[in-house]
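Comments concern the structure below.
Excluded from the complex is one protein chain; the other protein chains are retained at their positions.
To keep things simple, chains are lettered A and B as they appear, and every chain counts its residues starting from 1.
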Amino acid sequence: MRASTATSKSILLEYIIKRRWLGNGLLILVGLFAVYRLAVELINNPILFFQQVINGLQLGFVYALIALGYTMVYGIVRLINFAHGDVFMVGAFISFYGVTRLQLHTWVSSVFPSFPPVAAQIIGAVTVVLLAMVTCSVLAFTIERVAYKPLRNAPRISALITAIGVSFFLEYFGALSFVFSPNFITYKRPFDVTTWYLNKGGIASLQSGQAIPPGSVIFSNIFVIIVISSILLMLALQYIVRNTKVGKAMRAAAYDKPTARLMGINVDGIISVTFGIGAAFAGAAGMLYAIAFPQVFFWMGIIPGLKAFVAAVLGGIGSIPGAFVGALIMGQAEVLSAAYISTPMRDAIAFSILIIVLLIRPTGIFGEPTREKA
Amino acid sequence: MKKIQRGTLVFAIGAILVFAIIQVLLSLQILNSFWFTIIRIGAVMAIVSLGLNLIYGFNGQFSLGQWAFYAIGAYASADATYRWTQLHSALGVLVLLFAVVLSGVAILLIGRWVSRIRGMDALSQFALYLIATVLLVWVAVLLGKALDASVTAFLASLPKNVSLQIVFFVCIILAGLLAAEVSFLFGLPVLTLGSDYFGIATLGLTIIVKVLLDNSDTMLGFPEMKGARGMIGIPKITTWFWVFTFLILAIVITRNLLLSSYGRAIISVREDEIAAKAMGIDIAFYKTLTFVIGSFFAGVAGALYAHINGFLHPNTFNFIKSFDPLIIVVFGGLGSVTGTVAASFAWALVLEGFLRLWLPEGFETWRFVVYPLLLLIMMLLKPNGLLGNYEIAYLRNLIPPLRNKNENQTPPPPPLTVATDTQEVKS
Partner (left out) sequence: MTTQQTTSVPLENTRSGETIVLEISNLSKEFGGLKAVYNFDLSLPEHSLTGLIGPNGAGKTTVFNMVTGIYTPTTGSIKLYGEEITHLEPHEINQMGIARTFQNIRLFPNLTVLDNVRIAYHTHAGYSMYDSILRTSRFSSKERELTEKTQDFLSVFRLENRQEEIAKNLPYGEQRRLEIARALAANPKLLLLDEPAAGMNPAETVELMDLIHFIREKFDLTILLIEHQMRVVMGICETITVMDFGEVIARGTPKDIQSNPRVIEAYLGPGAAALSEKFKRKKSQ
């Protein structure tokens, strides 16, 4: 046999091949290089490094909220919902209009002037978020009914094409001057930014005009808001998926649609609800993103949407904790590579990480390994 | 004497007629440069989409990376012709030539060696090929520099137009081969991924290539590509003749490949991977083969595209545009060559032509509002594509009639108990 003659020639060669040394060596080299670069930066300037990590966390939590929509929809209908990023954009715009046109964030203090201002502000902000979430849900619900549902039995690619179409439509329809705007709009935050700094002496707030004390990491209330609201939303989702009837139906439908149907689950309804929930999260993410990077633009959904999608795949598409972990990795990867490697290359690095992870774990970090069935 | 089938004859005559009519219309200036560009873009898209249809429609590998290879072909060929026309140096062509040929030979040799020692995983093979190609590209640069002066002198001695056409033709082929080799390297590890994951990884490639092109002047070391500012000064030499020739070649190659044992093996991978494996088909080989051929088409198309407007910008190659060939392939009907070609021209005419002309003044921005709406309506009405499985006679898989029963002496064996002459069957 050819195999035996070749292997007897060189035991070393066989060893190298069996252990996959060449391929793994390549991966290890890449990994070592990344670790080395990060370690060097960490030792040289730990403060800057931690600052980047905090920035990365802020970004990662926003990505996580978007990624949930991708992962839930993919889990249930196996559709890469390219329009999701644009739903996120719509959410940002709705919150923008909620704040600037409707002044929704101040409704409590204008109706009940005696209300404590902090509580009034929180209620107002929650109202704006809810408005964005509900609008996005309704939008996604409509999209699902109009563009995806009629294609449920068509080849999977048809729905993907309509998703791309919907994405184009939302972008360019939004770009019309009477809808949103073809230009960048500055987003006026509905609250003042307070910054804290953290160093060996503990946490203290940074007064305006005060220079950042050396050796300290700064973070703002934006960071706190993003992290807290993302975690709250994530916990809410976890509760919905684990403990409610709808959540159980969702999991059943994701596992096996025909059987779920036989068990009396209204699968079409559940799919719509999934789209709605995912979009609500995207809407909330849209507002948080707009607060963090105070600008809204009709194309703003594309790149965060794509990153969040990558995050969902990285974590194992279909898995909710996976989307969360993937998004945090993505946020760190983006910020750290922008800081330490090259800003323009950060998208390429994000995707390189994705490809490498997929080569090691073909279905993502938390993805169920697929077994070939014969 | 070989009997030429009627379908082939009709196809050949049709092709010549289409070529002649458009050429005459162009010469008589009935088709202005606006429509001329659109027709050429339609043909270029047809070549790209044919490649994608091979990969996705026939081999079942959901790829979003076609656009990356298109970009590679466009920029590689543009750089070489730019150096020839603007810098009067054949260095670009020579380096490209040596790099492509040397790595091509290396890939074939290593491929043979790897298949002999067996059992090597895709990633290790990738590492091996990567080392070899990187070394050989370096060698190619040295060789190119050494031979630059003499080859430049030789080409310059030819009439100007002839030398330009030679350089252009060589560049188109090399661009295709370069794209094919890159796709081989990339596809080797990535083709082991499952369908959607493969699509996502190839989408990643598109984005990586786009980012690299954005920084081509700073990070890749090609100042003439001018990074995100866009490359200018590429000779505008893509004529109707070149586009049409390559389109016809692409159609014929696709058809001849598909209507053969190799084509059937390629299609069987789409139909059922496990069954194909169990039938003795090396699915990894056929996936790579199809991916490489499809990318070759993309590279050729990229080279043709680069020389239409004489201007290249990385934004042309961003991932949003990478859906265009996918849209075309799905519209034309997955697995229909006729449909792909028709849809490419329809796409170019509608999106680049009619939508630009018909929208009233003040409504120009509505082009991309109407386009997705058209997309949605078409998709909802015809989820299987415009032409479904339809093929023109030339491209159809003809089932030869059964031989005459009397001529063929095997008796029908319904009771299935008599052993007949097995020689013929067993071979």
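Rule of thumb we're sticking to: a residue touches a chain if its C-beta (ideal position, glycine included) is under 8 Å from a C-beta of that chain, and two chains touch if they have at least 3 such contacts.
Keep in mind that what you see is a predicted model, and the values were worked out from it rather than measured.
Asker: From the listed residues B:Leu28, B:Leu381 or B:Leu402, report the one that touches the chain absent from this view.
Answerer: Counting the whole complex, the residue in contact with the absent chain is B:Leu402.
Asker: Among the options B:Gln86, B:Ser150, B:Asn256 or B:Asn315, which residue touches the chain absent from this view?
Answerer: Of the candidates B:Gln86, B:Ser150, B:Asn256 or B:Asn315, B:Asn256 is in touch with the missing chain.
Asker: Which of B:Ile283, B:Ile320 or B:Leu373 touches the chain that is not shown?
Answerer: B:Ile283
Asker: Residue-wise, where is chain B in contact with the chain that is not depicted?
Answerer: Residues touching the hidden chain, for chain B, are 2, 119, 253, 256-257, 259-265, 267-268, 271-272, 274-283, 397, 399-400, 402-403, 408, 410, 412-417, 419-420, 422, 424-427.
Just so we're on the same page, only the chains that are shown with their structure count from here on.
Asker: Measure off the straight-line distance from the CA centroid of chain A to the CA centroid of chain B, and report it in whole Å.
Answerer: 34
Asker: Give the list of chain A residues in touch with chain B in this complex.
Answerer: Against chain B, the touching part of chain A is residues 2-3, 6-7, 13, 16-18, 20-27, 78, 80, 146-147, 150-151, 154-155, 157-158, 161-162, 164-169, 171-173, 175-176, 182, 302, 306, 309-310, 313, 317, 342, 344-345, 347-348, 351-352, 354-355, 358-359, 362-363, 370, 372-374.
Asker: So in the complex, the part of chain B that touches chain A is made up of which residues?
Answerer: Contacts found on chain B: 62, 116-128, 130, 189-190, 192-194, 196-197, 199-201, 203-205, 207-208, 211-212, 214-215, 219, 274, 278, 319-320, 323, 326-327, 330, 334, 365-369, 371-373, 375-376, 379-380, 383-384.
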